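The other protein chains are all here in position, but one chain of the complex has been omitted.
Let's look at chain A:
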């Protein structure tokens, strides 16, 4: 007997088999499943009360796909194969639960509601209007039924349509909770159900369905090329394209969230050369992104400066190159839409909810825990666990870029934490930079860290976004002086080369960043850098000249630079292996 506990590879990429099968045939149809194995839980209600292993593991024979435990199999057939003693009543499980793992409270609450109300979930349905308490339970029970009783999905949805009195708000909130808390461990065929019911909810313009879609987008793991993950990429981009009009009506922000997600995913997907199963998906992702950019550009402007950061990584694709050119030169369709030029994007700070899009809820919870409860000095084990889980597998490293952006822009600890002995943000970012093994990931991570420096404007920007880079530079002296070097060098490199046409904006941004960090007391004075013996003389000189040149004022007095002169570019820089495509190079 083989107990199936994890995701198994399938030869046939499931993403190439859209879930149309689910809609076409609501009887048990395993063609839609992302996996080749399926749990006995999926047998219809009549066979369902077959006892199963108490540990929640489920069965598959060793022969290749020979165990289709379908409706045709009666309970006795199922149990006759069993080699382990059975419990009298089978626990109805939504999730893959390993031995010795406690049941999830969210799953438990849904299951209890289902078990309690099961007789009411069969037609003919009651016509009485439920009381609020009953309504909540009924919503939970129907949700459990939709997910669990795959073959009765349509019946349960009809029931939901009949009883709903709150615009589906409660149902969507329960479903969102399932996605956030259970998705990773959800049995694979149930993930198909999840996508199917999500589409149903879009069709009825359910309250909060936009939030549900955002949560599903967050479950797509960057740099994960497993079949299950690519299947979700496919399903989500498919939803965004096919439900376009509905989504525009519900909440147009979901399209820009989709754009942010897929621009970022495309960068990863395009680095995977010679992966034939990605081709169809990549094409869909490109089509979707181009459609949003061309048809809903005014919405895209709301993403702000990170839109430029993401687009840059894709200029090697012809379709994006054309868009980039139009953007930079402010010509073609963009001009007529009231777009005043790329600077308009630069000066718009990207709302922090976009930074959450590329971090899974589980990753977010662990990062926030690390930055709230783990003390500096006893943080190494937590860091090692985090790295093992999220960074170590091949290609996963690119998520470091998203994590750096998340820490800078979306995790702003209160003063009590900043003043405590909890590991500070700059230290975590230092560790992440040191964890990069690929040069392009490191370059992008440094760009993510310093990005807000380039456009910083005191009135609209938040000092917390630039604080980690400042502190990392300063606190890396003298032990990790290489970090100070590489960051300062990279900062000047960006300022000089990121967008030569808008050099004035960049100089102003960097200058304001330094000045605000001193003014607000992030660091006491820049002397720590300008008179640091360990810092290379060339960089010190450059910094001194820069601060003088911008009439930079610290504590009321002008810095006296040793050398007058004009700005010079840092030559022979080795810190940036992947050149940042500057708008100039596009012309």
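The criterion applied here is as follows: a residue touches a chain if its C-beta (ideal position, glycine included) is under 8 Å from a C-beta of that chain, and two chains touch if they have at least 3 such contacts; residues count from 1.
Going forward, contacts and distances are computed from a predicted model.
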item: From "Tubulin epsilon and delta complex protein 1 domain-containing protein", "Guanine nucleotide exchange factor MSS4 homolog", "WGS project CCBQ000000000 data, contig 00102" or "PREDICTED: SOSS complex subunit", the hidden chain's UniProt protein name; value: "PREDICTED: SOSS complex subunit"
item: Touch with the omitted chain, as defined above, among A:316, A:373, A:434 or A:520; value: A:373
item: Identified contact with the non-displayed chain, of A:177, A:271, A:291 or A:382; value: A:382
item: For chain A, residues in touch with the removed chain; value: 98-102, 365-366, 369, 373-375, 378, 380-382, 385-386, 388-389
